[in-house]
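First the structure, in the form of structure tokens, and then the observations on it.
The complex appears here minus one protein chain, its other protein chains still in place.
Moving on, here comes chain A:
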Amino acid sequence: MAILVFAETADKKIKKSSLEAVSYAAAMGGDVVAVVLGQVEGGELEKIGTSGGTKVLHADDAKLNEGVIQAYASVLAEAAGKAGADTVVLAKSSLGDAVAARLSVKMGAGLVSNVVALPQGNKVKRSIYTGKAFANVELKSGKKIIAIKKNAVPLKTDGGAAAVEKFTPSLSDADFKAKITSQEKAKGKVLLPEADIVVSGGRGLKGPENWGMVEELADALGAATGCSKPVSDMEWRPHHEHVGQTGVKVSPSLYIAIGISGAIQHLAGVNSSKYIVVINKDPEAPFFKAADYGVAADAFEVVPKLTEAIKALNN
């Protein structure tokens, strides 16, 4: 039986989290058929083979360039039928969630999201309570959908070449009832949920005019920037950077928190980071309890020094 992987794209590139999904499917064994929707840049499809995919179904249709939820669900259901797949693997994301839910009903497939490890038979382990616990879940249905959490599985890089096949799904007007009229995206930046390193700032940074310092550190590290909730509430930073229980959940290798107190709702969104560095002038800040490394000092003094030290290391 084949496993179908939904390979999501951003800016015509296959997302790293989707390549993790391909790697995960490859580790499950068997044929891994990835579906790519919309146009992509040259060389992108090859990454699927490298990550362990055996075949790519490419629906190279500009109509599918945008994240049209309903149409994506229909196309994936058709692709699963075509590939003879009883299992679909995808990366958890705001689009992935929305699409997988509809696909699950279409296929009569049990869906488990936020999965953090390879399945053991019919059982998968998922993160719950915003990373504060895990649940072991059994899938009872014959067909299954597994949405994996980002950075939860290693990325395979030594796979071979995947055969690319053109795929022309039957699109119905009913699937385009919700119309996307425009998109605004920060170009060329590391996407926060995808990032391997995240540098986040809180209210301790005093105002939006001080973010240059955070961005400079992030640039030196090739990191994405994030923030605490009050920072996005006060519109110092855009909403899509808000990290935590009610914002974006991140699970990078390294999370650097600057001037953030470490309220439980913020921690909930970052506690599956591999390493946490906290910079806070209050040595009693609760965040230090969740940190691996801490600097109890004024951010305005520490951050420029840290940026210099990283730059020196890079050179």
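Convention: a residue touches a chain if its C-beta (ideal position, glycine included) is under 8 Å from a C-beta of that chain, and two chains touch if they have at least 3 such contacts; residues count from 1.
Note that contacts and distances are computed from a predicted model.
The complex includes a chain that is not drawn, and of the options "Quinol-cytochrome c reductase, cytochrome B subunit", "Electron transfer flavoprotein subunit beta", "HypC/HybG/HupF family hydrogenase formation chaperone" or "Type I-B CRISPR-associated protein Cas5" the UniProt name matching it is "Electron transfer flavoprotein subunit beta". From the options A:S23, A:T50 or A:S104, the residue with contact to the unseen chain in the full assembly is A:S104. Looking at A:S23, A:T87, A:N114 or A:S228, the residue that reaches the missing chain in the full complex is A:N114.
Residues 10, 66-67, 69-70, 73, 92-95, 97-102, 104-106, 108-114, 123, 125, 127-141, 177-186, 189, 191-194, 197, 221, 233, 238-240, 245-246, 249, 253-254, 264-265, 268, 271-272, 274-275, 277-278, 288-298, 301-302, 305-306, 309-310, 313 of chain A touch the missing chain (whole complex, contact as defined above).
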